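So the structure is just underneath, and the comments pick up after that.
Apart from one protein chain that is not included, each protein chain of the complex appears where it belongs.
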Amino acid sequence: MSSQPTKALETFDNPQPGRDFHIHMEIPEFTCLCPKTGQPDFAVLYLDYIPDQKCVELKSLKLYMWSFRDEGCFHEAVTNRILDDLVAATDPKFMRLTAKFYVRGGIFTNVVAEHRKPGWQPLPRVELSQFDAQSNIRG
Amino acid sequence: MSSQPTKALETFDNPQPGRDFHIHMEIPEFTCLCPKTGQPDFAVLYLDYIPDQKCVELKSLKLYMWSFRDEGCFHEAVTNRILDDLVAATDPKFMRLTAKFYVRGGIFTNVVAEHRKPGWQPLPRVELSQFDAQSNIRG
Amino acid sequence: MSSQPTKALETFDNPQPGRDFHIHMEIPEFTCLCPKTGQPDFAVLYLDYIPDQKCVELKSLKLYMWSFRDEGCFHEAVTNRILDDLVAATDPKFMRLTAKFYVRGGIFTNVVAEHRKPGWQPLPRVELSQFDAQSNIRG
Amino acid sequence: MSSQPTKALETFDNPQPGRDFHIHMEIPEFTCLCPKTGQPDFAVLYLDYIPDQKCVELKSLKLYMWSFRDEGCFHEAVTNRILDDLVAATDPKFMRLTAKFYVRGGIFTNVVAEHRKPGWQPLPRVELSQFDAQSNIRG
Amino acid sequence: MSSQPTKALETFDNPQPGRDFHIHMEIPEFTCLCPKTGQPDFAVLYLDYIPDQKCVELKSLKLYMWSFRDEGCFHEAVTNRILDDLVAATDPKFMRLTAKFYVRGGIFTNVVAEHRKPGWQPLPRVELSQFDAQSNIRG
Amino acid sequence: MSSQPTKALETFDNPQPGRDFHIHMEIPEFTCLCPKTGQPDFAVLYLDYIPDQKCVELKSLKLYMWSFRDEGCFHEAVTNRILDDLVAATDPKFMRLTAKFYVRGGIFTNVVAEHRKPGWQPLPRVELSQFDAQSNIRG
Amino acid sequence: MSSQPTKALETFDNPQPGRDFHIHMEIPEFTCLCPKTGQPDFAVLYLDYIPDQKCVELKSLKLYMWSFRDEGCFHEAVTNRILDDLVAATDPKFMRLTAKFYVRGGIFTNVVAEHRKPGWQPLPRVELSQFDAQSNIRG
Amino acid sequence: MSSQPTKALETFDNPQPGRDFHIHMEIPEFTCLCPKTGQPDFAVLYLDYIPDQKCVELKSLKLYMWSFRDEGCFHEAVTNRILDDLVAATDPKFMRLTAKFYVRGGIFTNVVAEHRKPGWQPLPRVELSQFDAQSNIRG
Amino acid sequence: MSSQPTKALETFDNPQPGRDFHIHMEIPEFTCLCPKTGQPDFAVLYLDYIPDQKCVELKSLKLYMWSFRDEGCFHEAVTNRILDDLVAATDPKFMRLTAKFYVRGGIFTNVVAEHRKPGWQPLPRVELSQFDAQSNIRG
Partner (left out) sequence: MSSQPTKALETFDNPQPGRDFHIHMEIPEFTCLCPKTGQPDFAVLYLDYIPDQKCVELKSLKLYMWSFRDEGCFHEAVTNRILDDLVAATDPKFMRLTAKFYVRGGIFTNVVAEHRKPGWQPLPRVELSQFDAQSNIRG
């Protein structure tokens, strides 16, 4: 695999396709350009998905994100576009992409888009008490 | 577009009208006047919506908020009024406006108002485990 | 309106009675007396309600809270009593009162009580991704 | 009431038995002994309940917790036992006990157990926007 | 019981098999090797389960986690494998394993997998107001 | 000792008068009246001192704080007055009183006042790395 | 005292002029205009001072802050100017003003300016262990 | 080494006696009895020291803390006494003990006591920018 | 002023050159390239300075940061280089630049560099009690 920016997303086989499990990835290093002004824009992306037969490969995902570095992108459009690309590559049962953009004009904008595989139904959620994660150490 | 306060909200075309996606905007710079005393009031506004054919334009939204700077407004009324204006401009599938006002008389007041397009139904929520966002850096 | 403690709650007309909207008030300045020992007790109150025709007026609410300063009150009883008074004054569609009392005997006690107007049904909740509010400034 | 450790839980009459309201108590001062090694164990307990005719009395609850100080207790068993005792004393509509034990072997263990009165149904929850409580002061 | 790493998970009898109760364990000391590069990987694991006849023994769980120290493991596969092992050992009514891996390539990955016993149904959740736990002390 | 509000502060003998040690007390239950309007004011007090021959007794300190409940007090004056009373009762080597008042007019006010015994010098501080205290439990 | 914006700052006599004590005020409701664009700017101000003969009066301080609402102000200049006005009104032993401006151009700016009375020297600081303030309640 | 509570503190040789280094230990499991009422008291202890020839052994420290479980102790006295015992056992260059007691009478008490070896001087502190530690994981 | 990336830093006249005051700027949008691999790097920069005759202009600072977007930079070198450029442009009395880089190889790196004008001495710091800033609103 090269270390060049690329729109080609690599995948690997889901190791447990018989189970609906959830993968969450936080991607803090996203930057593109404002299509109006050409100035840099920044965001943190959060990917949540339930794979079907394929999972997205980590390094490939990083190179894919890099590929937006010199492209002009509107906030609402690029979030939908990245979701579309990830869905095309992995054909998941469910996928949600959350983009949190850095402040512009004193206003903070977040965009959330989802895809569901036709016919797929989530298992009913088992609601348990929730416990916060904390540091493993003191100080 | 001028840089004067204005009640005219600009919009742009939804880039993905075929998908119900969610836009969240945090607007920390809202101030108006108390209609009883004439003294300044302050609030932070949070806008959540699912667009239909139109999205609200960021700079226009900022100028709209500016337009309340010299107007007398009651907390409960102004929250409903801003929601009405945003609905009139964008005709969204769903919109929720949350206003958190600065303390008065030792009491903190928040107001939350929603609009739903007649006939629109939200997709059933896919409930996943949630993970907190944290800093990208240390320190 | 006087500035004396009073059990008389003032109201004003709901500016948007056609919409089920939510008002949240945080009231940190509640104190009464322990009916057993006569010693002071303290709590923070949180009021959440969906008004019908009337909203509770802020200054009046403050004077009402003041009126408990010299009264003996049990935790569970006073929470229910304040809820009853607020319901009597505003006849809301829905109201929830949460009282968080200061520690006694090394144990922390919170009490939550609700009222629902007969026949009123909440709109089904539109569940969106949630985003924390943060400071408008740095440092 | 004595100030000796005791398994006898005192109660008082529910001041508002006509309403399903919620009492939350945080009890940070629980300690017992490990039945295998005899060494001290520690936990923080959280009690949530909806009373029927009786509420648990605060000082009595403290003395009850003290009564475990010299007893050997397994984590999972003692959580269920305390819940059973509280249910026997108050016969509540609903009760949930959460025990968060201090770390052992580098692993943190929490246990959550519930009781529901036969035939009792919770009112459907009214889901509102939630707002964090914060400090009443600055600094 | 030996103090050697082992895949053999010990169990003990559920002290209250007649009640569906919830055990939560946080396991911060998990490390394995990257199967591609041989370099160490780290994660924090969170185990949530509702036991049927058996509970997993704490020290045994620690030794089991140790057994991965010299094994090559992919993130998605090892999370599913640990869940499978824990299910095989305890045959629980419900089990959820959450693995939060340390950052790789600037991207943070979490994996969540669940098992439900065929025919088992969770009790409908009683939704109460939630209260954060805080420190028992000041400072 | 009575359980009535009183300005009389009780003391006990310093158990280790040969060592300059530091006592910190957080007193969250202070309320008095505004001398202009008669309305209640609230504050949280923090007491830091290095005792000489006497320490302030905890229950007495609580009753002393209660004694301000029906008195009119300006923020700056009452902080200095309480410090003066505590100094008169205990004659400490060093004492600092910090008062954090609840918001008034949208502005938060804190007041800090100190007393040093003539001729007393603090030992030079040994500056160590500092580590935050955290919860003993998870969740 | 009127309730109009005004540059005239009211004072009252220091109740304890014989002691160097510290007053801290947090003023979250500051807004002015950008002198280049005419658009609103916002900041939170923090005032720390050691009074000599005069203290600044709270309501007057609020009206003073209001007086900037329609004035054009550069960040660095307005911070120094407010400090100068407060020094002119109160002639303090020491005063520090900290202004935290809302984000502009993706950059957050804070400005800190101080005044010391000629010949005044601070007492050497007694450095004690520090303890964080926390909430008085749980949840 | 036995596993019984004991006042005998074990030590081991300082592995680097030529360097003044700092050991910080957080001990959350301290409980004793109130000498007035016989009821349990709780505290979290923090030990900071610069060893000379001996370091305190971890398991021994735990058993030492256990030895207070059935003893009556005043807050100020027991903090000084534990410091004295640790100094007697390890003869350190410097030692600071911080005890944070659980709330009593609505007031939180912390006690800090220090010992310095005669003739020992701390190296002047090199003050660097400080950076908070954060979680290694997300969520 | 153009809106192109540029190494030319604009300045404006210090509005209060007679006073040593402190300007703090947080610059979250810095990205450059790794000189070894060509892949993007990210950092958040914090600038603290005491101006002499000139202050750095905000928009110009943003364009300057943009100019590193396509340059290869080592962490330690680029931090020192940016400090050198800012010093050359503004000739400040004091300047500190803190760069917090995003994680690489599982390790987080921060770099702090300072410049002091020859002959300049800071005023001795007046150490006051410190108070945390918090949100202006609730929730």
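So that you can tell them apart, the chains are marked A, B, C, D, E, F, G, H and I in the order they are listed, and the count of residues begins at 1 in each.
Heads up, the rule we're going with is that contacts are C-beta pairs under 8 Å (C-beta built on N, C-alpha and C of every residue); 3 or more make two chains touch, one makes a residue touch a chain.
Quick caveat, the model's predicted, so the values are computed rather than measured.
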item	value
Where the missing chain touches subunit E, by residue	3, 28-29, 31, 37-40, 42, 66, 69, 102
Touching residues on subunit H - with respect to the absent chain	14-16, 19-29, 51, 55, 58-59, 61-62, 123, 126-129, 131, 133, 136
For subunit G, the residues touching the chain missing from this view	96, 98, 100, 110, 112
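We take it that only the chains that are shown with their structure count from here on.
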item	value
Where subunit C and subunit F are represented by their mean Cα positions, the distance between them in whole Å	31
Distance between the centres, which are taken as Cα means, of subunit C and subunit B, whole angstrom	25
Multi-chain contact sites of subunit C, meaning residues that touch two or more partners	22, 24, 26, 28-29, 42, 44, 100, 102-104, 106, 108, 110, 112, 128-129, 131, 133, 136-139
